[in-house]
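In what follows, a structure is listed as structure tokens, so that the remarks can point back to it.
All protein chains but one are shown at their positions in the complex.
As written, the chain order gives the labels A, B and C, with residue 1 at the start of each chain.
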């Protein structure tokens, strides 16, 4: 047991917080989850008890104040992310924070500055980078298996829209949902986007439109290296969680398909069929949530760069803002338009 | 043998002309190919001899003048299409013409007016509509198998670029290559496009760029009914002819994959693999060329509407023009901009 | 047209005879079908008229007597095959004969002796050898893509049983249906079978059992080179024509899947599905019927060995007899048991 373990505190015992807590306790031997904070004391206690964690806090500042805690995992509501990052950085602790960092570039820049100043590590929760399929695509591109990449397509459709109250406070589909795809595009191509053209529509539910949002979109990205990418989003794919990418280049193409609960194919008098893909993001992305957290723990203990940086977190929010503007003004929007704002 | 057969003349004994000639002679019982015209007398004779056709002409006007010929298949160079359509229509003969009708809307409109005036039938050679895969997608959409369509993606990549001399006189990739995809989009969705946004690039061969053309593109289409569509084009997919579509709607999705010379899957110590898709459009689309010609013969003999009209031929050229303008001006282009020009 | 064409006569204008006639007339430029014989004069005339053949005969001996006819395609009922082969060989004409050569080894040996004596070519109608999928498997094995073959599995299921009257005179499922799979096994492995173990059952229709036949079977073959093979037969696969093989060896495996009318995959709220495979053998094996006949014409004109010999035709019938005995006696049967009978 000579192995050194990282003492971790968790802020926010909601759905995703509980998942991270379980991984930290049971699946990541190098981590030791020592405290869980949630303004809802009961939520923190339930989670802690289930995992045999003895300490819970209503006020997360107690975690920040604990010198024995080396890293903090932030799963609180988005509104609090930036402030918590700043405070955690000031406390000299490493940070894993769920996406998005914040909804405005100003808040993000302030948070990243605090991280920079404190010299702590920050990893943003773009878990999909750690998925076996998508990381295989990245490896193929890096290894030159498809030559120079020319084109990229991302299909990203949810099984169903979130509640309309959630939509209202989500910051819009580009910031709430497409943000994963913006990060995926940057991750896979390994370069920066220069221009965005986005077309959105209300196709799934009129109530979403009345709430001022869209539920269907196609976004086109132009990368600095000339790659053209598209993102296809829908809030409702009736057949399940539809998450695929295809990259095409001078030497070939790579595509990944959806993930299914089984591989069975049934042929009967009507058709040849298989069961639907996973419907729930936690079933589809289970492994990637584990992998991202293990990678964070490793990055801290081994003093390496986190695989998803604060810069990555900022870039995805910027792309969401550009897509929103493009959609509203129906014109290609250059990212550098935001430089002087 | 009481069956009535349609007497057909063919103009242009090049690659596609020879294919149509063979289908008319050997595979379409209701057709009788009686004459082949080509300015290159030898080409016409070779083709005729191989098929046991006794009559060839250097001047296609001889075919137009023959009262016994009821329909004409035009496979001459694009520059001649519009004039030939007008003349054939004036001669009172039904017309099958390869795409595109012409490179300018003015020529097209004049040709279509002649057809209208003569009351003959005109079918344009968008053979892909007759492909077993793409027609299955259309049937699914018509039958409501995917509900109301929301999104459409067309992948259309050639195995390799044509010779640079061909590129120079091709009218540009949008008119020469994407034109099939413009027609496919309209065919599948069954509605008209209102706006086009196109991004092109030179990725395959610098010489293509020097010739003033592009070889890689992504085009986004907005249909009147709100469907958003993308077209992905490349002049070179090293793995073969890549021709796929995927349509997504309120009730589900339908996708078709490439066509392969066999279904064998080989597993060895390195990978699980299969042979490449077809590399040549005539191998990939053999059946559809036969089906489109049979449909034309049927349309004439049974006096029904051809499945690809002159209006369809015009619309695809208009879309190519809009895409070209969008690419050049980097902005979404409304099709109605062309109404007043 | 300096190309030399082979004058061919056809005996038997039934379903398969008509298909061969069409191929010979329209799809195989090196062949010239000059006469069609059928005891049913009307059948011969219908077929001839449709293809523009001027000569028909009620008595096939007229074809044998015609010195201008160089090759004969025999599509008559099985009972007549052996006699017709002998007579055609005696007339010095090359022979294509549908399977099986005959139902008894004695008749077969006599027919093959006549062919041998006359020095004419004989090709048996095991069309599946010419299928793009199965021939790809054979090429893989020959090329060493799977190393030394160890195991082979053949799935061969019909969409539905033939009429019960047909069953009664069919010679039994092993001779009527499995015969194709016996030939396929020998073709793919390229070696001789030494022992057969067969288990049959009546699962599809009790009437088949009452007629003294089976409708479901598993057959195990041991080849001289040690390969173990299984054949899986059913008279009824409700989802269509199920025709697959898988070969496994020291260096890997190769498998082929069924053939489908299209490649479309539809995802809806219920399942991910595709249309059923082809249901009719002529749809499934269209190309292979054309290829086998073209190969026969080439073998004659180019004086090469036919790809399916009389020995192949005999071996498949012998395997059927051994399987029948194995099934009846429930024991492995050595093929050499038949040597002394």
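We adopt the following convention: contacts are C-beta pairs under 8 Å (C-beta built on N, C-alpha and C of every residue); 3 or more make two chains touch, one makes a residue touch a chain.
This is a predicted model, so every value here is computed, not measured.
Participant: Quick one: which of A:35, A:185, A:254 or A:293 touches the chain that's been left out?
Facilitator: Considering all chains, including the one not shown, the answer is A:254.
Participant: Tell me which residue among A:21, A:69, A:91 or A:137 touches the hidden chain in the full complex.
Facilitator: Checking the options A:21, A:69, A:91 or A:137, the one contacting the hidden chain is A:137.
Participant: Out of A:42, A:268 or A:337, point to the residue that touches the absent chain in the complete complex.
Facilitator: Selected residue, touching the omitted chain: A:268.
Participant: From the list C:5, C:150 or C:168, which touches the chain that is not on show?
Facilitator: C:150
Participant: What is the set of subunit C residues that contact the non-displayed chain in the whole complex?
Facilitator: 147-148, 150-151, 153, 157, 197, 199, 201, 203-204, 216-218, 220, 222, 226, 228, 230, 232, 234, 236-239, 242, 248, 250-253, 330-332
Participant: Need a quick check: the contact residues on subunit A for the chain that isn't drawn.
Facilitator: 1, 26-27, 29, 49-50, 132-133, 136-137, 140, 145-146, 251-259, 261-269, 275
Participant: Tell me where the left-out chain touches subunit B, residue by residue.
Facilitator: Against the left-out chain, subunit B lists 237-240, 242, 267-277.
Convention: only the chains that are shown with their structure count from here on.
Participant: Can you check whether subunit B and subunit C touch via the same residue numbers (shared by over half) or via different ones?
Facilitator: same
Participant: State, to the nearest whole Å, the distance from the C-alpha centre of subunit A to the C-alpha centre of subunit B.
Facilitator: 43
Participant: What is the distance, in whole Å, between the centres of subunit B and subunit C, each centre taken as the mean of its C-alpha atoms?
Facilitator: 39
Participant: Please list all residues of subunit B that touch 2 or more other chains.
Facilitator: Subunit B, residues with two or more chain partners: 251-253.
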